[in-house]
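Shown here: the complex without one of its protein chains, the others still in place.
Entry: subunit A
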Amino acid sequence: MKHTLKSFFSFFLVLSITLAQAQETTPKPKQEKTNPTEISKSKTSDDSQQIPDAPLTLVNLEPIVKKSDSIPVKTDRYGVRVGVDIYKLTRALYDKNYKGIELVGDYRLTKKYFLAAELGNENKTTDDDRVNFTTKGSYIKAGFDYNAYENWLDMENIISIGLRYGFSTFNQQLNSYKVYNSNPYFGEIPVIASGKKFDGLSASWIEVVAGVKAKVFNNVFMGFSLRLNRLITNKEPENFSNLYIPGFNRTYDGSFGVGFNYTVTYFVPIYKKKVKPAINIKTEKAK
């Protein structure tokens, strides 16, 4: 499942890169530049034989070339984006074993880098074949996003890759469990009710985030992200295990995990910055 998701994502990332490529409008003054010289050359050669009637067109061409070189002023808006994870919020409506909220936020540091953080609280009852337990706790994730998407004029879409450090404190309550017996001579062992609570647990992890944010209207953005997690520390309960960690989600044998969120955010602009047309300067030098 993880691998298909990943490949799907990378496929669309490739797609989006081609989109970005398609936006690259390289100025085409070269063709127009060569024309006048050709005309002037032909003009001199023709001089001896005929009275030239070209000058009018020559005068007209020059200003057009200059016009295409001028660049509209582009400004980038800097500010704070705040929002919630819609998936976690709505999950409580159809999953009675889950309650959770995640607040997300980011702050634009530079043209490409964003400080990003998530803050959440979860209350989840996991019903597995052999264990049933409830996990309650809060978590915080902090890190950065790098926007790899080249926007048109005033577009503010984001296709980002980022890194987070996550930390969670939580407790686990074992509701019921089964004893595994590979030799059921005396019959199947019934489910044993427990109710044992394990307090003061914590875990920390590193998260790689791949995300998309699109401006739907005004300052409202919709986005989603896929996350690959790796546990760094994990304070385990005695005679039980952290099978679920708030923020990290389900744990697997190899200390890796996956996650995703689906966000609606509001952008609060603080200041604007003019974008220097770096690309155009380069092309002019090349000429």
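Heads up, the rule we're going with is that a residue touches a chain if its C-beta (ideal position, glycine included) is under 8 Å from a C-beta of that chain, and two chains touch if they have at least 3 such contacts; residues count from 1.
The rule is short, and it goes like this: contacts and distances are computed from a predicted model.
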Matching the hidden chain's UniProt record against "Nitrate reductase", "Oligopeptide ABC transporter permease OppB", "Deoxyribose-phosphate aldolase" or "Lipoprotein" returns "Lipoprotein"
Considering the complete complex, identify which of A:75, A:97 or A:181 is in touch with the unshown chain.
A:181
Of A:82, A:101 or A:131, the residue touching the omitted chain is A:131
Even though one chain is hidden, which residues of subunit A still touch it in the full complex?
1, 5, 8-9, 12, 15-16, 19, 87, 128-131, 157, 177-183, 185-186, 189-190, 192, 212, 214, 222, 224, 226, 239-241, 243, 250, 260, 262
